[in-house]
Structures are given as structure tokens and as C-alpha cells.
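One structure, as C-alpha cells, below. Some questions next.
Note that this is a trimmed complex: some chains were dropped, and none of the rest were shifted.
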Amino acid sequence: MTTSTSPLRVLVWGENRHEQLEPKIAEIYPTGMHNTIREGIEEHSERQVSVTTATLDDPEHGLTEEVLRNTDVLVWWGHAAHAEVEDAVVERVHRHVLAGMGLVVLHSGHWSKIFQKLMGTSCTLRWRSEEDREIVWTVDPTHPIAKGIPHPFIIPQQEMYGEFFDIPAPDEIVFLSTFSGGEVFRSGCTFRRGFGKIFFFSPGDQDYPVYYHDDVRKVIANGVAWAETVRPERTDPVLLRYETEDFYNGQGYRGALAR
Amino acid sequence: MTTSTSPLRVLVWGENRHEQLEPKIAEIYPTGMHNTIREGIEEHSERQVSVTTATLDDPEHGLTEEVLRNTDVLVWWGHAAHAEVEDAVVERVHRHVLAGMGLVVLHSGHWSKIFQKLMGTSCTLRWRSEEDREIVWTVDPTHPIAKGIPHPFIIPQQEMYGEFFDIPAPDEIVFLSTFSGGEVFRSGCTFRRGFGKIFFFSPGDQDYPVYYHDDVRKVIANGVAWAETVRPERTDPVLLRYETEDFYNGQGYRGALAR
Amino acid sequence: MTTSTSPLRVLVWGENRHEQLEPKIAEIYPTGMHNTIREGIEEHSERQVSVTTATLDDPEHGLTEEVLRNTDVLVWWGHAAHAEVEDAVVERVHRHVLAGMGLVVLHSGHWSKIFQKLMGTSCTLRWRSEEDREIVWTVDPTHPIAKGIPHPFIIPQQEMYGEFFDIPAPDEIVFLSTFSGGEVFRSGCTFRRGFGKIFFFSPGDQDYPVYYHDDVRKVIANGVAWAETVRPERTDPVLLRYETEDFYNGQGYRGALAR
């Protein structure tokens, strides 16, 4: 249990492949994108945070039961190697989200196994990487994730992500983005699943230095803070039987044909 | 493609196990619950419908590619044998829903593989089978699914399904149910996923003659009509690249590291 | 009561001032914008419609109790003379919407008294009239209002309407628009209020021939069809007292201090 005085425990998960394989990207992100994202969160968080990182090539992708149990909010960046993420790890992360772990999914993470599993849809979209200018507009100015964010803010060079984005209707749409080519994208969306809170934020790419952009960093830090659960402990949603007038003591389910 | 003059093609899928294994239930539903549900849809549909049935023990559970391609709306009832539904069939149904097939999930279908996969959550709830009275209240009186439904309507004997029901926040909550024990349930909910429309409706159980209840039958018929897609043909959501100023001709995706 | 065989009764209300005062606009819309809108609805409706028009300068603005009682869906276009619409007429229209009359609010109607009253907000926005290109994107492809609408469609010359648009979070966002200047707008939104359904659609302006655009006309016709109530008769939402176990016979309210 996290009390208000202990730091929020954030884990930034990075695929860390582009940085190893492509010199151009290693130049933009010499310590890996996950570390740049980590620094942005540390820099912009209003409360104390303890941010660590893990990558695809760590054992169990760095996402063991032990690690997840000690993570309040997981930040996910993946792209080229979604298929290499093991199904067992995806199941584990899914279970922790439903039990209350926060999740912030960034950019190309839209096509990760974990995001697809939580959304129930294909999470497909239209795209183009031709240095479009992206303008990010706030359409929910009362939302904590929009706190302190200029309306709009501009990212000079970006990959285009456009609609139709095949996701469920978000619980809240915080940001909409336009691109110089004329496309539009629901770029900042929230979703609740089980006891967990999920924030998807699309700006960010390996080809452009987007994770150094001050407003992008601030949004991610806000999203991390928002995604922390309000519940005192991590618990799985369960199916239980309750006697009449007993509202609190659910009993184990013994199967559909048990009498 | 369904034109407005051809009948709506509805397939009622029933697990059909309780009716085989439990004489008490066979007595309530002598031709199987799927046939009772089918008759209710035929009886209450405002437009012409062609309703067929399929069951778990049919080859491929009666849900072949050919069958699904010719189904506008699938109605799903399962309970004791969710685990026996083959994953490959679940994948196929999932793909058809995202591509535009309507889906109506009834009662204990909340815990089916297909509903869990579409929701991304555990779909757990609290329950009790002790002949509670269920009262169904309309909270979206403008919704097509509520058309002609009394506010409220009463089901004399029912299994109790109660909150917390672990589903995403529905796109629309049409009905709320209360039970004599004091529990509450979001009993009529809509969800869009991909190009498909989903209606979940909780009243209905093998132990009580709920599918003979006139208002329950009318709601299911309304739900079936609502779930029909507005799109002319079934198409998968896809991820495609679009050149600047070409808004209509997406190109194939060649992989994250292709340049 | 409208039965499914009688035509849908639609009333297009036009302010009809620009057309009288500005030759340039009279040239674009020689019979008045309301008549151009009327023709579009007649042309694109899938079911039989009976469309009439009324304007600001008619007695009671053409919106008498008698007229409203016989209107299934009201379409509203106003701009320069919002303040001249009498409060008593606004109250009357408001009451009919809550009782079940459909309402389609077009473009500058966003700042009308009736839309503000139904939204509860200022309905302000950012704008510019400099011949921007507007691109309209569908983000709810399963919605009846999106039926048959290309994704996207393009309006070559338009006034820019941009966010932040001060409206409540819509029940459904069907369309998003981008402008060549880079702005974004929630251009097609639905709202339920009381027993009435409201569709706001922003494309359309007096300075450009937008109401001749085929896709714009189709969207308006779809919106009109969608806004028709599902209820058999127009009834005011009321506050009533119900005895225990009597769910259907509400009694009159006699005041907060009556015992």
C-alpha cells in the first residue's frame, strides 16, 4: 500500500530496440527512450516519485510478479517488437491492471498486446512519418491531466497518427491532435478497466525528439499521477456468491452446475 | 450486404447443456433455451427477421466462417461450459464483431470468452440464485432498445446479479435492475467495438422461465434490431499508411523497421 | 403520434436575415438557407418526410404551440439575431424538446438561446472566416448518423470553428473536423435531454455554399432521422410521489412543506 507520504513507484518499460539497431535513433536517445521518458516524469511530477526502468531484453522483460507488485504505475513504450512480448507476461500485466496498477500507454504502444487486450479492439489507425506538425488541443480543460498544459501546444515534427483509431469510446477525451496534412487523432484518452486506470497518449516517436518536448513530458507526468489507484491495496475483481442481507462476505464460486 | 428489404439474419447461439443435463430445466425449456429466445425475437421484431440457431455441440459450435459471414446479429447464451468454447472460434467471432457483426450477450454470457475478450476486463459480478424479484428500470428513455418497454417492468423470480460488475464504463446504460435483496445491476448496456455494436442484457436464467417474459423478449428483439450495423459491408479495421493529401488510398504496412 | 407509415414531420427554422441584408449571401441562397436545408433533407431521407419551414420574422417566429406539437424534429439555423428570439418561444421549444421533440442544431446555432439553455454552458468557441478547408472525420463509424458518409469528406471553403468548444461532454462524438489552419472541432455531437434527442452539426455557413454539399446534406438528413423520438407520445418529465409497491401511479406533488 502506498501512503500519501511514500513516493509513487513508477516503472517505465521501453522496448529498447530502435536505439540498439538504428544509429540515427541512438543519436536522439543516447541512453534509450525509456530513460528520456523517466527523466521527464522525474522533472515534472508534483509529488515525490521513484522511477525505474525495464526493457524487453531483461529476463521476463523485467516484468516479474515481484516487480509488478511493487509498481504503482507502469508506462509502456513499444513498437518494432510487440510480437516478442511473451503472452504470459502480458497476462500478468493485464491482471495487475485489473487489480489496480495504473498504466500509461505511449504512442506506438497502441498496437501492443497489452493495450489490445485491455481495449478488446484492433487498435489500428492511419499513419505517415513525414515530419508533420502536430498540434495538441485540450478538449477537457478541467481534467487533472490537462493541468498546466498550454492550449494548444505544438510539436514541430511528428509522425502522423490519424482516425479512424479503433478503440472503444474513451471514458474521457482529454486531447485531440491535428496534423499539417489535415488528419485528426484522439491523442489523449482515459479508460478504466477493473480497478485500474489507463491513460493513452499518442505524441512521441523514435524518429523525432518528442520526449524532450516540455509539454509532452508534463502531460506524461500528469498522466502518471492520475493513473495511481485510489484503492488501498491491489485486489483482483472476483465472482462471488452473497447470501441475502449479507452484503460483505462473498463466498467462493463452485461451478455452474453445483447445487 | 443486407438491404433494407431483405430480412435481418439473426443467429441465436445456445450452449444447450443445462437442458440436456437437468430435467427441471428441460421442463421449463423443452426445445432448449435458444429456441425460446428465437421465438421471442421472431414474435417481437418490427422488421422482417430470419432467425436460426446453433449450439455448442455442433461442429465448430455451429459458428463456421461461412455461417458468421451470413449472420447480421449473433445472440449469445452460455453458462456451464464457457471453457469448452474453442479459442479459434472465439477469435473468429471476435473478428466478425470488429468487422461489423452485431452481438447481443445474454445473462450468464457475461462470463463467456467472447464477452471478456471484447470488454478487456474480468466481467465478474456478485450473484445469488434465491428467487429474488428483479425490477428493470429504464434510465435512457430515448434509446431505441427501450422502445415500448414499460417503466419499470417486473420479473417475479430471478437470479440476482449485483455490482460491482467489472466491465468498462458502458457507452450507454439503458436499464438498471434492482433485486428484492437490495442489490443493483447495470442490466442493459451498449458498447461499440471496431465496426460492431454490442448489447448486453442480464435478465434471463436457466432456472426461471424468464425468456417467456413478454418484456424481456421485446427488449431482446429491440437489442437485435439496434445491433445491426449501419455499414454496407463487413470490413476489418486495418492499420494503413496514407500519403499526404491522399485521404482515401491506404497502403499496406510493411513493418516497424522497414524504411 | 407518428406511426411508422406516416411521414416524419420536420420543421426547418431559419433566421433568414443575412439573406435579406447581404446581396452576396442572397446570391448563394436565393430562396433562403432554410429552403436549401429543407431540400437537402427531402433529397436524402430514407423514409418519407414532410418538411416545412419557419423564420424569425413569422408571428411567434413561426413556432407556436400548435406548430411544435405537430413537429417531430426541429432543425435550427440562427446567427446574427439570436438575441431577437423571444424568451417565451425559447421556453416553449425547450419544453417540447424535453417532452420528446427532436432537435438538430446547425453551425452558428451553437450560440442560440435554445442550445445554450439545453447545454447549460456558454457554447463559446474560437473562429475565423478565411476560407479554410474543413475535413470532416468519422470517429463513430457504427453511428446511424454516419451511415453512408465518406471518411473523411472535404468542404473546400469554410469558416473555422475551433476548440475549446464550451459544451458538456457529448453523449456521442460522431464527427471531428480539422481546418487548414490546424484547428480541430467536435463537429458532430449527440446529446439526450429529457425525452428529446439533440444533434449538433457544425459545418454550414452563410458565406459559403456549404448547404449544397452532398455529404453535408446527407449528414443532416441522417441527423433528422436519428433525432426522432422512440416514444409514442410527447410527455413532460414530471416529479411525482409513488406509494410503496405502486410503481406506475405517480401522484401530484403538493409542495415541500406539505405533510
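As written, the chains take the letters A, B and C, and residue 1 is the first residue of each chain.
Throughout what follows, contacts are C-beta pairs under 8 Å (C-beta built on N, C-alpha and C of every residue); 3 or more make two chains touch, one makes a residue touch a chain.
Note that the structure is a prediction, hence the values are computed from the model and not measured.
**Q** Once every copy is counted, not just the 3 shown, what does the total come to?
**A** The number of copies making up the whole complex is 4.
Assume only the chains that are shown with their structure count from here on.
**Q** Which chains are joined by the largest number of contacting C-beta pairs?
**A** A-B
**Q** Quick check: how many Å separate the C-alpha centres of chain B and chain C?
**A** Their C-alpha centroids are separated by 32 Å.
**Q** Once you find the CA centre of chain A and the CA centre of chain B, what distance in Å lies between them?
**A** 30
**Q** Where the CA atoms of chain A average out and where those of chain C average out, how many Å apart are those spots?
**A** 37
**Q** Touching two or more other chains, which residues of chain A qualify?
**A** Residues 162, 164, 169, 182-183 of chain A each touch two or more of the other chains.
**Q** Can you list the residues on chain A that touch chain B in the complex?
**A** Interface residues on the chain A side: 18, 21-22, 79-81, 98, 108, 111, 117-122, 124-128, 130, 132, 160, 162, 164, 166, 168-169, 171, 181-183, 191-194, 236-245, 247, 250, 255-257.
**Q** Which residues of chain C touch chain A in their complex?
**A** Residues of chain C touching chain A: 133, 135, 137-141, 151, 162-165, 169, 172-173, 176-178, 180, 182-184, 186.
**Q** Quick check on the complex: what are the chain B residues that touch chain C?
**A** Going through chain B, the ones touching chain C are 4, 46, 100, 135, 140-144, 146-148, 150, 152, 154, 171-172, 192, 195-197, 229-232, 247-248.
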